[in-house]
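The following block contains the structure, expressed as structure tokens.
Shown here: the complex without one of its protein chains, the others still in place.
Our next item is chain A:
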Amino acid sequence: MSELLQFLFSGVTVGAVYALVALGFTIIYNASDVVNFAQGEFVMLGGMATVFAHAAGLPLPLAALAAIIGTAAVGVALNRLAIEPARGAPVVSLIIITIGASIFIRGAAQLVFDKQIHTFPAFSGDDPIRILGATILPQSLWVIAGAVLVFVALWLFFTRTLLGRAVLATSNNRLAAQLVGINTNFVMTLSFALSAGIGALAGVLVTPITLTSYDVGLTLALKGFAAAMLGGMGNPKGALAGGLLLGLLEAMTAGYLSSQYKDAAAFVVILAVLFLMPQGLFGRKSTDRV
């Protein structure tokens, strides 16, 4: 019992990180139909920039804030310098551009920061909390709370605000969006800033648990992408559910089978789900009629 609970805790913690990455995917996908494979690098930048800002003397909360804002700026630059000039190119080309951007950001991080593994102190200490024989780190609670908060905020944004609907409208039909007075360039800028900021937040929250280095982004991007696909690309609910599910799958496999198989088991389940439900668990069926 306590064993299961322990796996549950670690699964939800990891899952919350995947969910945050998947939520980042969701925003850019909703605005532009592009799957941004540089999403993992935003997580890395959030963690690394916080480490170095903290080391330079900034108090931790300030360092984290600076890292999030800085990463959001990198997101905006990515849109301006790489995505926007390729406007009109097929979505596949744009996705390849984001893969190139992720390689570039990783390389630049290696030069600007270093190749060491870093961390900074957990926000609320390192004493594990005991619950029914299992333990959870206070930092895990921060990660879970972060994922839930971001999810609620995004869900409200997309379903309750006009600007959120404008983002959806821009991805659905850019021409029509302009005709109703939506500044589609601004929508794109906003989406990349938000998405990068959320990625950086994930990096800040998780670094005290998993540590960080210049190359943590790639795996996170793949896992976050898998989570987003599992839940249904473009749907915040799907991103959250997909992330948590993927985290739990990994934790259970690692706990009951072997940690060697945890990635394989997770991907087998994802494949099975996508065979049966190609739109993902919460995906919207396309309803075009001509």
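Simple rule for what comes next: a contact is a pair of C-beta atoms (placed from the backbone, for glycine too) under 8 Å apart; a residue touches a chain by one contact, two chains touch by 3 or more; residues count from 1.
The working rule: contacts and distances are computed from a predicted model.
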| item | value |
| --- | --- |
| Complex member absent from the view - protein name from UniProt, among "Aldehyde dehydrogenase family protein", "ABC transporter ATP-binding protein", "Hydantoinase B/oxoprolinase family protein" or "3-hydroxyacyl-[acyl-carrier-protein] dehydratase" | "ABC transporter ATP-binding protein" |
| Contact residue for the chain not shown (choose from A:1, A:111, A:180 or A:276) | A:180 |
| Hidden partner chain, touching residue among A:93, A:110, A:124 or A:172 | A:172 |
| Where the unshown chain meets chain A, residue by residue | 162, 165-166, 168-169, 172-173, 175-184, 284, 286-290 |
